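Since the structure comes first, as structure tokens, the remarks are kept for the end.
A protein chain is absent from this complex, but the other protein chains hold their places.
What follows is chain A.
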């Protein structure tokens, strides 16, 4: 059993490292790459504050997707919002003491889990049913959905069918913080759930999941529409001037 526990402990250290280092690297890369021209998709806000509002609407409501495709919006938003609730619910495994809002959110987290699975199933079926989506899907697009669906289903199964000892799980993760490896319950469903989560963390910085940080760096969405008022010059373009 120690072997298994040690393996998972190592796996999560590794996954957390890859996730953080990989994302940091990508975010730095996005941030240092200049945007030489003003290219907001108009009608665009003319103030910083307006851009912040536009961004909030994109992140919270998926505004552009709503205009783009209602089915994808319904399933995509359901999935992401469900995932958000689930993540909040899971915070209780990682924080001690558990803050009051997180205690409150617990039952909603379960609905979130169900919503997440429904959303993913909807998104995946569209990949088969709509010829245009079938055409643009690579194997990795299917696998990504399979991975997330696997995580959601194993999680729900643990909740509704095969209970596991949540106290021990919490002890395990709390132990990781202190390099004090505590035994992990050898429950196959749990092990599968955790394995998939670790896998997701590892591929995150190398996959299309980069859409999450990418959105914040998208010049069509994050630029202020004020090119006549303010000169906008990238460092490499400045060098052309002399």
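Keep in mind that, in the parts below, a contact is a pair of C-beta atoms (placed from the backbone, for glycine too) under 8 Å apart; a residue touches a chain by one contact, two chains touch by 3 or more; residues count from 1.
Going forward, contacts and distances are computed from a predicted model.
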item: Omitted chain, identified by the protein name its UniProt record gives, among "Protein translocase subunit SecD", "Cytochrome bo(3) ubiquinol oxidase subunit 3", "Deoxyribose-phosphate aldolase" or "(Fe-S)-binding protein"; value: "(Fe-S)-binding protein"
item: Touching residue (missing chain; options A:6, A:87, A:106 or A:220); value: A:220
item: Contacting the left-out chain in the complete assembly, out of A:4, A:52, A:143 or A:186; value: A:143
item: Hidden partner interface residues of chain A, rising order; value: 26, 29-30, 33-39, 41-46, 50, 58, 62, 64-65, 67-69, 72, 76, 126, 130-133, 135-141, 143, 203, 206-208, 210-211, 214-215, 217-221, 225, 227-234, 236-237, 240
